[in-house]
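My structure is below; once you've seen it, I'll send some questions.
So, chain A:
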Amino acid sequence: MIKSKNLEGTQAVTANRLRDGAVVFLTPGHTWSRHINDSAIARSADEGATLLAVGNQAAVERIVVEPYLIEISAEGGAIRPLSTRETIRAFGPSVEEQRPLETVS
Partner candidate 1 sequence: MYAYDEYDQTFVDERVAQFRDQVRRRLSGELSETEFKPLRLTNGLYLQLHAYMLRVAIPYGTLSSTQLRRLGHIARKYDRGFGHFTTRQNIQYHWIKLEQAPDILAELAEVEMHALQTSGNCIRNVTADQWAGVAADEIEDPRIWSEIIRQWSTLHPEFTFLPRKFKIAVTGSPNDRAAVKVHDIGLRMLKNDKGEVGFEVMVGGGLGRTPIVAKTIREFLPKQHLLSYLEAILRVYNQFGRRDNIYKARIKILVHELGAAKMTELVEAEWQQIKDGALILAPETVARIAAHFAPPVYADSPVFTPEFDVLRLENPEFKRWLKANVASHKQPGYAIVTLSLKPEGGVPGDMTADQMDAVADLAELYGLGDIRVTHTQNLVLPHIRRADLPALWRKLTELKLATPNIGLISDIIACPGLDYCALANARSIPVAQRLTEKFNDLARAHDIGELKIKISGCINACGHHHVGHIGILGVDKNGEEFYQVTLGGSEELNASLGAIVGPALPADRIVDAVGNLVDTYVALRQNGERFLDTYRRIGIAPFKERLYAAA
Partner candidate 2 sequence: MPLLKNGSIAADPWKNVPEGEALPPSGPVILPFERWKAERESLLGRNTPLGVRVNNTQAVAELAHDLDRLEVIVLEFPKFTDGRAYSQARLLRERYGYRNELRATGNVLRDQLLFMQRCGFDAVEFEHADPEAAWKASTATFSVFYQPTGDGRTPVERRRLAGLKSV
């Protein structure tokens, strides 16, 4: 699992919410969204490190658990992870019938 390695390329920060375990993504406003399209995008290793630091602070504040950087593509306004694993995390298991994400509380 890629944690806090400095990655090249386009990245986002993801984590699981502490209380309910939901997969969330760090937004430009430093809130956490269930939707990957809301992600803040880091375009360099430095930006990634900065974003991750925000994520780590949220872990200290007990909002999320174990934040880390993922590689994404952000072509044409749709953000998608590059790895199969993160795609499954972002969009749900490939084997469950599609259920709408619960509304973010």
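Basis for inclusion: all candidates are chains of the complex that A comes from, given by their letters.
Here are some notes:
Rule of thumb we're sticking to: a contact is a pair of C-beta atoms (placed from the backbone, for glycine too) under 8 Å apart; a residue touches a chain by one contact, two chains touch by 3 or more; residues count from 1.
Just so it is clear, the model here is predicted, and its values are computed rather than measured.
Looking at 1 or 2, the chain of this complex that touches chain A is the one numbered 1. Against candidate 1, the residues of chain A that register as touching in their complex are 1, 16, 18-23, 59, 62, 65-66, 82-85, 88-89, 92-96, 99.
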